[in-house]
Structures are given as C-alpha cells and as structure tokens.
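Structure, as structure tokens:
Heads up, one of the protein chains got dropped from this complex, but the rest are sitting where they should.
The letters A, B, C, D, E, F and G name the chains in turn, as written, and every chain counts its residues from 1.
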Amino acid sequence: MLLEQRQKLLFIGDSVTDCDRAKPHGEGLFHALGNGYVSIVDAFLKANYPELGIRVVNKGISGNTVRDLKARWQEDVITQNPDWLSIMIGINDVWRQFDSPPFIKDHHVYIEEYQETLTALVKESKLQTENILLMTPPYYIEINENDLMRAKMDQYGKVVKQIAEEEGCLFIDTQAAFNKILKNLYAATIAWDRVHPNEIGHTILAKAFLNKIGFDWTK
Amino acid sequence: MLLEQRQKLLFIGDSVTDCDRAKPHGEGLFHALGNGYVSIVDAFLKANYPELGIRVVNKGISGNTVRDLKARWQEDVITQNPDWLSIMIGINDVWRQFDSPPFIKDHHVYIEEYQETLTALVKESKLQTENILLMTPPYYIEINENDLMRAKMDQYGKVVKQIAEEEGCLFIDTQAAFNKILKNLYAATIAWDRVHPNEIGHTILAKAFLNKIGFDWTK
Amino acid sequence: MLLEQRQKLLFIGDSVTDCDRAKPHGEGLFHALGNGYVSIVDAFLKANYPELGIRVVNKGISGNTVRDLKARWQEDVITQNPDWLSIMIGINDVWRQFDSPPFIKDHHVYIEEYQETLTALVKESKLQTENILLMTPPYYIEINENDLMRAKMDQYGKVVKQIAEEEGCLFIDTQAAFNKILKNLYAATIAWDRVHPNEIGHTILAKAFLNKIGFDWTK
Amino acid sequence: MLLEQRQKLLFIGDSVTDCDRAKPHGEGLFHALGNGYVSIVDAFLKANYPELGIRVVNKGISGNTVRDLKARWQEDVITQNPDWLSIMIGINDVWRQFDSPPFIKDHHVYIEEYQETLTALVKESKLQTENILLMTPPYYIEINENDLMRAKMDQYGKVVKQIAEEEGCLFIDTQAAFNKILKNLYAATIAWDRVHPNEIGHTILAKAFLNKIGFDWTK
Amino acid sequence: MLLEQRQKLLFIGDSVTDCDRAKPHGEGLFHALGNGYVSIVDAFLKANYPELGIRVVNKGISGNTVRDLKARWQEDVITQNPDWLSIMIGINDVWRQFDSPPFIKDHHVYIEEYQETLTALVKESKLQTENILLMTPPYYIEINENDLMRAKMDQYGKVVKQIAEEEGCLFIDTQAAFNKILKNLYAATIAWDRVHPNEIGHTILAKAFLNKIGFDWTK
Amino acid sequence: MLLEQRQKLLFIGDSVTDCDRAKPHGEGLFHALGNGYVSIVDAFLKANYPELGIRVVNKGISGNTVRDLKARWQEDVITQNPDWLSIMIGINDVWRQFDSPPFIKDHHVYIEEYQETLTALVKESKLQTENILLMTPPYYIEINENDLMRAKMDQYGKVVKQIAEEEGCLFIDTQAAFNKILKNLYAATIAWDRVHPNEIGHTILAKAFLNKIGFDWTK
Amino acid sequence: MLLEQRQKLLFIGDSVTDCDRAKPHGEGLFHALGNGYVSIVDAFLKANYPELGIRVVNKGISGNTVRDLKARWQEDVITQNPDWLSIMIGINDVWRQFDSPPFIKDHHVYIEEYQETLTALVKESKLQTENILLMTPPYYIEINENDLMRAKMDQYGKVVKQIAEEEGCLFIDTQAAFNKILKNLYAATIAWDRVHPNEIGHTILAKAFLNKIGFDWTK
Partner (left out) sequence: MLLEQRQKLLFIGDSVTDCDRAKPHGEGLFHALGNGYVSIVDAFLKANYPELGIRVVNKGISGNTVRDLKARWQEDVITQNPDWLSIMIGINDVWRQFDSPPFIKDHHVYIEEYQETLTALVKESKLQTENILLMTPPYYIEINENDLMRAKMDQYGKVVKQIAEEEGCLFIDTQAAFNKILKNLYAATIAWDRVHPNEIGHTILAKAFLNKIGFDWTK
C-alpha cells in the first residue's frame, strides 16, 4: 500500500470524476465525494485502512477539458497541496469534436494542445509531490475500426501513457480494465451513452485505481 | 401522394414513436403527438396538404416490445380503425438482450417470437386496411463487425423487410436513411445513447416516411 | 443551395425565434436551438447537407422589439460574425400598441422608429456580410378590414420588404406562406393566440426560409 | 332586483364559468367560486345586498360542450335544486370544429344537436324553476366576414336567443356587451386567445348579468 | 367622472393594495395589478370608460408602514408623475403595536410620526398633482369598546380625514363602507384575519373608490 | 398526577387538535402528534414522568364538527380503547354559521344538535372509561357585546360545562385560561385569525390540560 | 466462488437492504438495486465475474420487521425462486422497543417471536434452495455495558447465529466486521443515526458478504 498515514489524495477530472460531488469543496460525509469511483475508492480506503486516516478530496467538474483544468489548477490543486494527485481528463476534449456539434471548432481541444497542457500541469504539480497518477479517459464502446471517436480516444490515451512515462507518474490504463469485461458484457450495460459509467463501470475504475496503489483487498 | 382526404393515419411503436405524447390518446394540438418524428410528419402533412384533413394518431408507448404491442393491439389499433397504419418496433426486443441486464431472459424477445408476433399483428390489421407501413427499428451506431447488438438489430431489420414483402406492406429502411448521414456525422450527434434520436434523427425518420408515401415537398 | 461549407447562420428575433433556446448562447445539441423554426431549419440542414457542417446559432429573445435588438446588436450579432444573418422582428413593436395595455405609449415602437432602426441594423451588419435575410413578422389572423392590428402588421411587413429591396437582402414573406394554408385551416389551428405558432406554424416558417436559400428537399 | 332572500343561484358552463373553482362543489369562501365572472357577481351581490343572503354556486367545468352538460345535468343541476339557473355554453361546441383538430369530427357538436340538447336541458330545469338565464357564449374577436368561426358563433348565439324566447328565459347578449367595448379596445386586450377573458372581459360578463337581474349599483 | 383621457392613476399602500402585483412595476395585463381592489377598479374603468384610456399603476408593497412609503416615495411616486394618486396606509403602523410582537417598539409607527410623515408625503406630491385621494386603512372587526386595536385604528383614520381636509384631498372612509355591510355579514366573512379582505372586502373598497371619483355604473 | 403507568391518552377534536399530525394514526416520534397542544402535553409527560410510559394518541381532524366526530367515533375512539379521553370540539359548529358562507345552512351545527351529539358520544365512551376530559372550544377574541360569534361560542362553552357536570367529566375552561393573558396580550398575538392559536396559544391550552390532570411541573 | 453461472441471488431485509431500490421489483440497471450494499455486491460480481451472468434481486423494504417479512415471503421470496437467498432482518424488531415510542408494545417483535418466525421462513425456503445466508442485523454503536439496545441487538444476533447453525445456513457476522473498524473510526462516521450506514458502512457489509461467498478480489 503506497499511501501513508494522514496523507491527502486529490482527484481531478470531468463528469466521470465529479458525479454530483459537493461544491465548491468535495470532501467529507453525506455524499460530498459524489457517487462515482472516487466515493468507492474512499469507502474502501476507510473500510480496509481506517488506521491510516487518508483524506480524499474530489475536484472533478462536469464538462471539463484539459483547458478547463489549466484555468483552475492553481486554486483547485496547488493550493490544496495534495500528497497524492490523480488526473483523468480528455473525454470532452475529444467528444466535442464529434457530438454537439462537431462544427463548433473552438470547443475542440486537439491532441497537441492536450499533450502540451497536460504535461505542463503535471510538471507544475511535481514541484509539490512525486505521487501523481494518470488515468486514461475511458470511452465505453467496442473496439471498432470504423469508429472514428474510438480511434481518437485511443490516441489521447497513448498521450497519457507517454506523459506518465516521461514524467514518472503512475499510469492506469482504464481501457484495458474495461476490455476484459467487454468479452462478457455489452458496452451499454456499463455506460448508457458510452461515456458516463454506471455502478459497474465506476467499480471497474475504482478497482483499477486501488490495484495500482497496492491496495490489499483481503486486509 | 398516397393518402386521401379525411383519412386517419395511426403510428404505433416504442419510445422513439411515443416521445411524450398525450396519454391515453395521442391526437390533437398542444404536443398531443409528442415531439418526435410523428409530430414532424403531421406538421408537414398539415402545412403542405391542409386541404386533405389527414388525422394523425400516435399510439407509441415507451419501452414496448412486439409482445407489448400484441397485448394492446385490439384496443389501440383495431378499435381505432385506421386507414393507414405505421409500425416501428423491435429495439427493446433486442436491447433487453444486451443491456439491463442481459441475464434477465424473460425480458428478451427472440427473433422467432418477434417474427411470428409481428406477422400475426400485420395479418390481423390487413382485415381492416391494405395500407400498412413497416419501418425497421433504427439503431444509431456505426456498422461494426465486433458489435453484437448492431449485428442482431440488422437481423431483426431483415425480418421486418421479409414480412413487408410477404404481406404486401410498404417497407421503410430507416437504417439506410441513417447510413447516408453517417458518412459526415458521428452517431452520437444524432442519438445520445444510440437509441433515442434527437431532432436531427427524428427528421431523418420523418423524411423517410414522407418520401415513402409520395409526399411532395415543393407543394 | 446558397450556404457553403462551415458557414455560420445566425437567427435573431423575438419569442417566435427564441422558443426556449439555451441562454445566453443558443447553439449545440440538447434543445439549445429551442423548439421552433430555427430548430427545424437546423435539423433539415444537418439531415440533407451533413457534409456542409453549417453552424446554426439562435439569438432570439422573447418580448423583444427592434429597439431591444438595437441594444444588443453589438454583442449578439456583430461579435458573432455570422456568414448568414436572418432577422424576424416587429410583432411586439405593434402588439404593444394593441394589448397590454395600449395606453402605455412608451412601450410602443411606431413605424418610423421601426424602419429607421431596422435599416440601421442591416446597414451595420452589411459591413460583415452580404448574406442577410429579412422575414416579415407573422400575425396569424384572417385578413380583415375591421382588424386594426392586422392592418398595422401589414404596414410593418411592407417596411420590411422595402428595406430588403433597398439594402439588397433576401426577403421572406411569411404572411404569404401562411395565407396559402389559411384557405383550409382556421388561424387558431396554427397559433393559439394568433402570435405564437405551434408545430404547424413553425414548419411553415421553416419551409419558407429553406425554400428561400435554395434548399433541396429531395437530396 | 329579481333575486329574493336566501335564494340559490347556480351557474353552469365551460372554462369561462369554471375559472379554477373548487371541485367537486363550487361554493363558499377561499376562491371556491373561481376567479371569473361568477366570483365578481357573488362579491357584488354580497357587497350590495348582504341582507339577502344569496347562495351562489359555480358548476362550470373547463372544456365542456352542451353534450357534457347533458351528461351531468342530473347531478350538477337537478339535485342542487337552484332557485336561479344561469347557463353559458357553446364555445367548445364550435371551437372543436376549427381548432384541435378540425378533422376530429366526433368532438364537434353541430348546431342541430346544440339546439336540441340545450332546449331539452332548459325544459327539464323549468320543472324546478322559472328563473333561467341564458347567456350567449362569447367569442372575443372582431366582427369579420372572412372569419368562419366568428360567423358560426353568431349562429349559435342566435339559437340561444331563440331558445330563450321559446322557453321564456331571461336572455343575456354577451356579444353585444362586448361590441360596445370593441370600439376602443382591441380584442386581444380582453381575451388573450379570443376565448378566455381576463379581468376586463369577466367584468363585462358580470356587468351584463347583474344588469339583467335588476342589480342596483348605487345601493 | 373626474378622470380624464389618458391620465395615469397610481395606487400606493401595503398588502391590501399589493395583492401579489407584478414587481417592480405593477402595470399591464396578466395580473400585473394584483388581485385586489386595484384590479377591480382598473377592470371597471376599462369596461365602462374604454374611450378614456386610463393608465392604472399599482405600487403597493406588503408589510409597508408610512415610514416605508417615505423611503420609496421619490422612486415609486414622484418619478412616476401620476395625474391621480391614491394612498391607503396605516394598518401595519398600528398592527405592529399589537401583534408580532408588541414588545418590539422600533417596529411601531406611533400616531405623531404617522401624521407628520403622511402630511409631508401629500405635500410633496401636491407639487405634481392636485388629484390626491386618501383612503382610511380598513380594519375588519366589529366596533368594540374593549378592542384596543379597533380604537387605535379609528384614531389613525381620523388623522387621515384631518390631513385630507387640511391638504384638500379627496377622502374615502373605507370603514364607513364596511360598517354598512357589517349589519348583515360577520367580519370574518369579509377578512379572514380581519386585515386582509377577500373578494367581497376588495369589492367594497373598489366601490368606495369608484363612487368617490364619480364613476357612472350604468354607463 | 391522575394518569397511571402505561395508560393511553387519546385526544380528539378539530384543526386545533390536528395540527398536521400523522394520518391515519397520530402516535409516535417524528411529529406524528402534530405541532400543537397535544405535542406539548406529550413532551412534558415524557420529560417529567418518563417512568410512566404514557401513550399519547392524536385523532384530531381539521374542519371537524361534532357531527363529524360522531361519524368516526367507533373507528377513532372506541376501537382505540383509551384509558383517558380528551375532547375539544365546537369551533366549526359555530364558525360555519358566521363565515363561509353563513347562508349554507346545512353546514351549520346548531346548539341542540351539538348538545345532543356530544352527550351521546360521552355516554358511549363512558362504557369504556370514566376518565373523560371536556375542553371548551376556544375562540381568541376579546369579550365584546357586539360580537355575535363571541356570544354564541360562549353558549356552546356553557353546554360543554353542563355535559361535564352531568356526565362526571373533568372540565377544562380554555376560555378562562385565555382571558388571563388577554389583559396583557392582544388576541391577534395568540391567534392570527382568532381560531388557530400559535405556539403561545397552544402552550396556554397545554398548561390548562396538564394542570387539570395534576401535573407536577417541578418534578 | 460459490455462485455458479446464471444463478439468481435474492436479498431481503429492511431499510439497510432497501436503500431506495426500484419498487415493486428491484432488479436491473438505473439504480434499481438501490444505493446500498446490494448494489455494491452486484457491481463487484459483474466487474469480477461478468462471465457468470449472476442475477441480483433486491427485495428489502424500509421499516420491516421479521413479522413483515413473513407476510410477504410467499410473494417476494418463494415465487421468485432464488438460487441464493440472503436475509438480514431484526433492527426494527428491536428498535421499536427503544425508540418511537417504546410504549407502543404492539409494534415490538420480541425475541421468541423473532426466533420462531425467522426459523420458519428459513425452513420454508430450504425447500427451494440450500444456499441461504443469514446476516446479523448491524447496530453501529460502541460496545457498552450501559447501552440496553446494544445488549439486546447482540442477543438477536446470537439467535441469527443459532438458526444458521441449526438450519445449515452460511452465517455472516456483520457486527464482527464492524468492530474491526471501530478501533479507528467513531461509530457516527459510519452511520449517522447508528442504524443507517453510509458508503463506508455499506462497503463493510458488502465486503463481509463477498468474502463469505468466496469472492476473488484479485480476479
């Protein structure tokens, strides 16, 4: 188990992280952490390691791209001074290129800007902590050569992996965790619109996170 | 234009037809026809052929399978005695095999029951009218060899086509109408969850319907 | 078809244009364009010309007169820099002289101010684009020599036509489109209060617009 | 003043009478009489003739035609045993022929059925009381030769007058009361949709009623 | 009839005047004048004198004392520049001395302050118009020597009368109008809590007002 | 203290007893006893005599007259088999003769019916328990020779006293308890509409009740 | 892992099981299983063993005692014919003896009735399946010799254990699972009112359940 006593673990991201958390500060009881993977991670940390007293903070905001994270990085991450930082961002950066509507180009965050911005944010936070986790933004759809968004999401995922390697972050391949399930469950069973996971999808995310930090399930 | 003066055109189906129509009877002003393709068809019929006085009735109910249609066919179709009857059913028959949850087999309507039931309903209505339109149930997702539900939907669509041919119904291939758009717009732009279309998706359905009945757009 | 690839088409007007659009910016999916003629125009543009990628923006605001448009022209039109601009305004300018209550004269916009202001707005926008459409503000009531508001609306409609000719705008005679229907449908079937059209009325407006820009319905 | 001490005055009709009255029984304080002309009549009766102790009962129901009145005449009129009975019905009988939608003929109540039914109801009530008032159903629109519904409403109004004469009822020509105002106020100032009057329109109705029963305004 | 063509009549007061009027400006259709005596006055003015085009404005605010009127006199009266001004104030000035709770003396407006302030407001408005009406604040309870608030209300009413005489205003004795009814109707039939009148009570107020301005009921 | 261990105390009456209690059965925590004098009595019984384990049940229903009590006596009183029974009824029996509206005579319960019915109910319950308390129905208004309802309420109160004497019930003179306060607090401070008491009024009722059963406040 | 392919696992109990599940049938997506331990169990079963296709059904109802379970056992358990059955009941059986209010003895389910009823239900279900799990009803409060409810809950827990042994059921000691956490977290951190657990408390319950059925967390 990598986390140590009284450390603060901060999650930042988009709607998949947000999940109706308390605003402006997502910490504490009464669903303050939202109802997604962050809450599951917190509950298992408290259930298995109550003696550690880990503080979990949720700073996800629905609809965010990496461009939005940049705008609030100082207030929502740096001033929080976390011991551990988990970042999962990118679905909206790509989605806006395909959905509502694809023609509004100023809402798109292309891969160069994505890589550049995410790298800069990681570098800035490394001045505070070496404990940074990068999760690929998951897209819940079958692998499909004809699916353009599926292909683009994979490219963004590769960027995340590349940054993790370059900057020495822990890397969590959420797509790999999902692919294992996909052999038995259709994508729509896990995420109605292929983007927002239900309890099953969030549990997969939480498991991937906890496994990466050396969580002992049998403790 | 196939429809004649003072004829009654009745639509039956699932949530794609329903679209929050008035219950129990979907006819009249004030959104009584719902906000989907049925309403668009009605508005264009009234705008281009006001002299015909076509009555449009919406009898769609969200979540219905062909098994549900069978249970209410007498009340919602036969007693209405329509001059024209349009049927679009099948997405839930298939979806239940993939989504919520696929393990509840008694909610599934397999292809044999689907074919048998739909054929019987068409035969029963043919005693009242020869003017029956069969629309394939659309699934808004890219053609994909790996996508099991996509494949199964196409099989059900073929059954619809077969019944139309056997029973002498007008056949509307909604999937073909959609595929044309797909070259330029990603599926999620048309149907958030790949099943429930937005205004663009409903307009495609309405266009396919109106074209099939010989609607003159320039009138 | 007059519109070309990736152009932006902006609609401005009053409640007939607004139709509960997203505020402050009316663009995108999820009913952001409202539920009136603007949404119908957008859906048909995307359904028939998906390859063009036309951006449609709705800037209508309920209750507006041309005086209100003037106050927000810089922010809502000029800074948007549209390639195509459609203006439909005037019903409130006249209505306030007849309804609630006719005695509050400072709410009236008389025909001189109407003509002067609308001309100035068109001239200002012509510095950005030559593609301006002027739609007459429709009043859904039978032609009637005894009806004073009917008579006044026609005068305002003539002003719109005159400005279109003087400034070289495309002119859309919504009243003419309506009169054709009126032979078979009573006015109240199209607009409950003779001002706010229902789906039929909005379809008539959308058809008039699309026909004017050379829309190919059979594409 | 025709009404005498402790008499019961019952109003029956459609939405113009109903005006959100208490259901099932419209009598008493706290807006039980609704917010239309019935409430104004009651307030003036109590303000000018408190010593008479007149009971006012409102049995209007929105959307009713004379066919609906017939169905509930026994329960809502006969068993109430009123000393005075006021009937205003007919707008929906005609409106359904013009609005939502004109093609649904089974919702129409044509003039023969209207005359026959209303006559029968009056005859039945005359067994209880001789004090019956018939009000023409008002339509708030300018007199207009081109307006088909205006013309038809006048025909129904003439039927009301004819029945009043034949059966010896008091006759209230609401349209005449309205026409006087029309010279100075546009119809939309009095009734938004030309059918449901606002405070001004209801005051005109109440005045016509009170004048007919010999109300002394200066008492 | 004292009011002349196109004049503006402004009412100011407390909750009895307010009656849920539109805020901040109470003028126009759609219940903008509230549902009390102001609305009744307006409806009768428009019904009997439509040719005059009287503008009626309601500036009542619930809970106000004369001290509150003073604070907003400039904005709500002077800048409105009315041709006719009607003032009814004082119930809260007295009520606070008896109800909630009587011990909070800083909420009380004693008779000296009341007289002084009301006189000053009238004097200020007389610079704009000579047409000022003063209505005594009504308290709907039986005359009762044991009732301290009843006694005090009468003292405040006498002050209103005195100011009307000194400043040459029209004086409306609402209490006298009420006393006439009281012989036949118990106070609670007119005002549930003896302060806020229902439709009957408001009709009595409106009648008293209209009679004072020479309103012709038979016109 | 008259109540003994594990006894059940049942209150029945109108809105003053009801006070938004749980329906159909008013017993237990979470405001099941309503927010009036019954709840105060219960809280003091539990606070001062927790060892007794008294069960308190509230069976008040808003708007009830003694006629209504009779209709539900079997279900709400007899089958409950209370050890102690407290009855406070009569305000609506009288109020209906004065308020809404006084002309609806079939809603009135005159003093003969009142006396007869209440006596019968008491006699019926005496077969179950000798411990019956009769509270006079309070009317929160100054004693006033001119006030007809005040006078009638006192007559009904005298009937309650007479029945208590004849049937050997404990008698609680709520009016006397109120009169003591009246020397210092105006009636409106205790009951907004003179019928429904606030916290102060309910506390006076609870005190009168507790004093009558020998409650020791200093325990 | 004890569960096998396509088996149905049914949970029955009180509010801790219910957690706002879908009614009347708790099965499927969209929070149909509620937001408590049942949902966590289901998500982990689907995430780790998607190939098994386990059906999870939630039949908990808030406020139930074992007496309530008995009343609905036939409909909610026997007709469901589960392969696995998990029962957690008893907190309300005890709580009613201590809380709201303790004096209402007919709401209490004493230990003899509890043991007898639960045994009978288990015996009845054993005719259908041998796979029955009994969970002790958890009470989230520190062990405390002075706490009477704590002591009584432990007695009921012992009864559960005894039945499990006698009837050959799997036994889950939820209290033991909780006690481990209690060394580091105060009871109120896990259950606000000591009865209804939050996410942490439900995670502890789910873990205890999954461990008992041989769940492989690392799969």
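To be clear about the criterion, a contact is a pair of C-beta atoms (placed from the backbone, for glycine too) under 8 Å apart; a residue touches a chain by one contact, two chains touch by 3 or more.
What you see is a predicted model, and the numbers here were worked out from it, not measured in a lab.
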Option from A:54, A:118, A:153 or A:172 whose C-beta touches the chain left out
A:54
Touch with the missing chain holds, among G:51, G:142, G:166 or G:216, for G:142
Pick out which of F:1, F:22, F:111 or F:181 touches the chain that's been left out of the picture.
F:181
Which parts of chain E face the unshown chain closely enough to count as touching?
99-104
Name, in rising order, the residues on chain A that touch the hidden chain in the full complex.
6, 27-30, 32, 46, 53-55
Those residues of chain G which, in the complete complex, touch the missing chain
95, 98-102, 142-144, 146-149, 185-186, 188-189, 192-194
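Going forward, only the chains that are shown with their structure count from here on.
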Mean-CA-position distance for chain C and chain B (Å):
33
For the pair chain B and chain G, the C-alpha centroid-to-centroid distance in angstrom is 45
Quick check: how many Å separate the C-alpha centres of chain C and chain F?
66
If I count partner chains per residue in chain C, which residues reach a count of at least 2?
29-30, 46, 53, 99-102, 185, 189, 192
